[in-house]
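Heads up, one of the protein chains got dropped from this complex, but the rest are sitting where they should.
Moving on, here comes subunit A:
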Amino acid sequence: MNRFDYIRPVSVPEAIAAAAVPGSAYLAAGTNLLDLMKVGASRPERVINITRLPGLDRIEWLPDGGVRVGTLVRNSDLAYDERFAKTFPVVAEALLSGASAQLRNAATVGGNLMQRTRCAYFHDLAGACNRREPGSGCDALGGENRLQAVLGWSEHCIATHPSDFCVPLAALDAIVEVEGPHGGREIALDTLHRLPGATPEQETALLPGELIVALRLPAEASSFSRNARYIKLRERTSYAFAVVSAAAALEVEGGTIRKARIALGGVAAKPWRAREAEALLEGKQATAQAFAEAAELALAEARPSGDNAFKIELAHRIVTRALSLALEGTPQAMPALPASPFPALSGANHVI
């Protein structure tokens, strides 16, 4: 444990000023950061608790039909917000497939965006990890890497981003609103998380001291509400990260795809938007063949980073499935097992 300063600012400017000191970290619910601090994988010198900042826990509907979600809105509160779930059902489904009910009740929107990789080597202080300790090497390469990245990785890092929530957000062109020492700016969620390249320690596009204050979903993203699904494969029905996952959203008119959105989870250091695959689908008939071609294109650049070639095949199949299920239509009600390929079973009529 490092000794660290603990600061609880009461305004955003105060928070940002406090975070200008190098070695600072923002703390919201702490469902990820505190665990990392306990094992020593994260060692901030200054922890800035933002949970008392005013006005960041609101869901605001914009005049154009978009939505602005404060960074402190709890995962559960957002997923169960009726209008939100109706307008952006794929996001609600992804949220409810993440973690456990207890964690979702605590975890915040901003915290979810900023969660760190689950790579075991990132957590294993006795091992080398460029993300944790730049230049030390990557023990995941050649290690136990069954669940590591198959897209966008480098020999410096093969970790994945674990969020479910971020996958449909990337697909739907979500925007992140940021405040920082030099004022406010907006970042497309798709560019918030960075691929490792030679600098895996630079995990996001945020500059030192910058604070995510809100997340915006544009009005256009609501046009997919009738045909959007998030599907997640995992080895336990709840409280498990995705082996691979996919968000698919379609705008269909008379069997023809007008617009398509596809993003993959669990495959790269960021939620993986598959723009070329989307483009391929647009204007095409919605057929299994077209979906398979889109999946092929989405995974065209994929390559195993270790004993994980199966993830490429699995990702291919889950993209196809997510598209098929999206075409079938968004379920009228949240499935009993959100994001599961399995429909409800007797005895399982609860959100996990």
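Just so it is clear, contacts are C-beta pairs under 8 Å (C-beta built on N, C-alpha and C of every residue); 3 or more make two chains touch, one makes a residue touch a chain; residues count from 1.
The rule is short, and it goes like this: contacts and distances are computed from a predicted model.
One chain of the complex is hidden; its UniProt record names it "Xanthine dehydrogenase family protein molybdopterin-binding subunit", one of "Protein-methionine-sulfoxide reductase catalytic subunit MsrP", "Xanthine dehydrogenase family protein molybdopterin-binding subunit", "DNA replication and repair protein RecF" or "Aspartyl/glutamyl-tRNA(Asn/Gln) amidotransferase subunit C".
Of the options A:192, A:233 or A:250, the residue whose C-beta touches the omitted chain is A:233.
Interface note: of A:134, A:184 or A:341, the residue touching the hidden chain in the full complex is A:341.
When the whole complex is considered, the residue among A:33, A:129, A:189 or A:318 that touches the unshown chain is A:318. Among A:120, A:205, A:219 or A:334, the one in contact with the hidden chain is A:120. Residues of subunit A in touch with the missing chain: 1, 39-40, 100, 118, 120-121, 124-127, 139, 142-144, 146, 233, 235-240, 243, 286-289, 291-292, 310, 313-314, 316-318, 320-321, 324, 327-328, 337, 340-343, 345-348, 350, 352.
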